[in-house]
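Worksheet: the structure to be examined is printed underneath.
Apart from one protein chain that is not included, each protein chain of the complex appears where it belongs.
As written, the chains take the letters A and B, and residue 1 is the first residue of each chain.
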Amino acid sequence: MDFLSSFFTLFLGKLQSPTLGFLIGGMVVAAFNSRLTIPDPIYKFIVFMLLLKVGLSGGIAIRNANLVEMLLPALFAMLVGVLIVFIGRYTLAKLPKVKVVDAIATAGLFGAVSGSTLAAGLTILETEGVQYEPWAAALYPFMDIPALVTAIVLASIYISKQRDKYFSQEESLSKQTVTAGGYSSEQGGTVSGGSSNQSTTASGYPRKQPERVKIWPIVQESLQGSALSALLLGLALGILTRPESVYESFFNPLFRGLLSILMLVMGMEATARIGELRKVGQWYALYAFIAPLLHGFIAFGLGMIAHVTTGFSLGGVVILAVIASSSSDISGPPTLRAGIPSANPSAYIGSSTAVGTPVALAIGIPLFIGLAQALGGG
Amino acid sequence: MDFLSSFFTLFLGKLQSPTLGFLIGGMVVAAFNSRLTIPDPIYKFIVFMLLLKVGLSGGIAIRNANLVEMLLPALFAMLVGVLIVFIGRYTLAKLPKVKVVDAIATAGLFGAVSGSTLAAGLTILETEGVQYEPWAAALYPFMDIPALVTAIVLASIYISKQRDKYFSQEESLSKQTVTAGGYSSEQGGTVSGGSSNQSTTASGYPRKQPERVKIWPIVQESLQGSALSALLLGLALGILTRPESVYESFFNPLFRGLLSILMLVMGMEATARIGELRKVGQWYALYAFIAPLLHGFIAFGLGMIAHVTTGFSLGGVVILAVIASSSSDISGPPTLRAGIPSANPSAYIGSSTAVGTPVALAIGIPLFIGLAQALGGG
Partner (left out) sequence: MDFLSSFFTLFLGKLQSPTLGFLIGGMVVAAFNSRLTIPDPIYKFIVFMLLLKVGLSGGIAIRNANLVEMLLPALFAMLVGVLIVFIGRYTLAKLPKVKVVDAIATAGLFGAVSGSTLAAGLTILETEGVQYEPWAAALYPFMDIPALVTAIVLASIYISKQRDKYFSQEESLSKQTVTAGGYSSEQGGTVSGGSSNQSTTASGYPRKQPERVKIWPIVQESLQGSALSALLLGLALGILTRPESVYESFFNPLFRGLLSILMLVMGMEATARIGELRKVGQWYALYAFIAPLLHGFIAFGLGMIAHVTTGFSLGGVVILAVIASSSSDISGPPTLRAGIPSANPSAYIGSSTAVGTPVALAIGIPLFIGLAQALGGG
């Protein structure tokens, strides 16, 4: 009882933090149809500044860190990224009126990571004085890339199976011939997930290519996204140069203020996207509400295993949970649009921006920090 | 004599402040046809940052304030806002070659408040070490909204009287019939000021609607403007959350620097708009030069009443005078364009931006601060 009551007190206290206040303020401002906007170049620059700062601090930390202790958390991050997509594949995709490719893309976006949510989590952890390994923010790509790759691979498998079914019913006689012909034009025997379903012509469906989705272009596309690029640039500069002075005098002091403005924009965005969600339907809203918390708890559990076995800090466990509960809103969508072109962007972007991200920020972060504090104090 | 000489010394000292230096610098740069520009998204973001900061500090103050002491200054702010429009109605509008609706719109803009001018005033007060109630900046909407509402109402009254006159000369026989028909299509018996003069068709003029102008849409339009939205958002966040840390580490330290850049932009704008003013004519230039100082003195006088009776600080009196002498350049124009569509925007925007705002900044602010210091020291 003592644990539960202290947890609820802590959880409620987090809800009054200015970071979340700005998020809710943005939602309210947009709901009143205010003409207040943050210009897009400012928004993009703020995201860049936040991720560069997160990367720099991670890089500076890694320079002096014991990389072995990063192994288990990184492995768990990858595992969670893959798992999230499979959970979406066998829950959301099975619901009525939900298209399977849309569901897989949505699960991919919920597995991918939001740099802004991560930044908000780090700020609130620091405000609360919760200790964490500075390299913990560098777990980001270990979850982000596997989730996007898994989603695109699963979508390709599903699409080619559908073709197969269609094919076996319609043209079962000419099977072998077409298959051979279908492969002849491919280099290295692989087909990119993105283009495979566009190459289907009236003359015949290429078939049975599930394991042949190209992984590297998805990884590359993901790394070239502005969010991961900024994060990795910061990491590299933190490891290879000595940016401590510019970090302490510029990136670190501006961090919390820029984040508060980003929260405002995200709140305004969430309200503006509510309409998009309505078109997509209630199952997505339900999934987008539950998924961030479920994913966060799975990651929290795995993080606790690392906490007990290798001494991974409780703050690090929270970061792993926050990364898992976040859904990508900047860099994920273009990767998915290229990787699963048949999926409906308003399904996955609407779910993520209008529900998933606000839930991760306003419920997930205070929940996991409160849980860690209750466990740490217990 | 001692009072006058100390006042002039103080007034001249204010003219050398860096805040006004940036304003004059911007005017000079633009006069030399420099290609130097501050990109528009940056400008908008700076205005947002300044108003959010003003709102936050006001909100934090109100949280611990005695709201009763705000009553009289707020009442005086409303009174000044209404009075300014009536002064314009019975001075500027009576001058030769000046159209009445243009004059009313101009008076409305001079009654409305400029967040930038307010911010400049607050900075110079702080530099000078003049004390003021932190909630004084929250007097902004108490003058802004009544001024805009009054202007739109007066314009509607004038327009419908004109129609009436036209009507009584041309079709005095069919009077009663058309009047009844004119009212039949209205809900709740009111007509919005903005659309009433657009609904006049060949079949007949709706008449006698002066008291029927809808007030709420004007208030709403005004509150939805980006300037008031940012200010009220800051107020709400200051009252309801605990933004002290992000305020002290981000919004407050950046305030003075961002303001200096805003002054630069306003100076450049003032020079660029000089040409616009020439088209509008010398009466507008005369009004735009005298009005900020006259309005400021009226507000200063009322503020002194509050100073003597309820202990309103001399710094607060200066803020009331600065708010009165300022004319809206960001949020006012769209409200007026919607509310008095028949008024010529280059008349009121040109008067405000090219003359009114520079006069309020470069003469008004040092004048009122010098006056307060001379009174305080006397």
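Simple rule for what comes next: contacts are C-beta pairs under 8 Å (C-beta built on N, C-alpha and C of every residue); 3 or more make two chains touch, one makes a residue touch a chain.
Keep in mind the model is a prediction, meaning the values are calculated, not measured.
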Based on the whole complex, identify which of A:Y90, A:Y166 or A:F250 touches the chain you can't see.
-> A:F250
Selected residue (touches chain absent from view) among A:V100, A:L122, A:A138 or A:A230 | A:A230
Kindly state which of the options A:F22, A:F48, A:Y158 or A:Y348 is in contact with the chain not pictured.
-> A:F48
With the missing chain put back, which residues of subunit A would touch it? List them for me.
-> 39-42, 44-45, 48, 223-226, 229-230, 233, 236-237, 240-243, 245-246, 249-251, 254, 334
Residues of subunit B in contact with the chain not shown = 16-18, 21-22, 25, 28-29, 32-42, 127, 253-254, 256-258, 260, 264
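Keep in mind that, in the parts below, only the chains that are shown with their structure count from here on.
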CA centroid of subunit A to CA centroid of subunit B, Å | 46
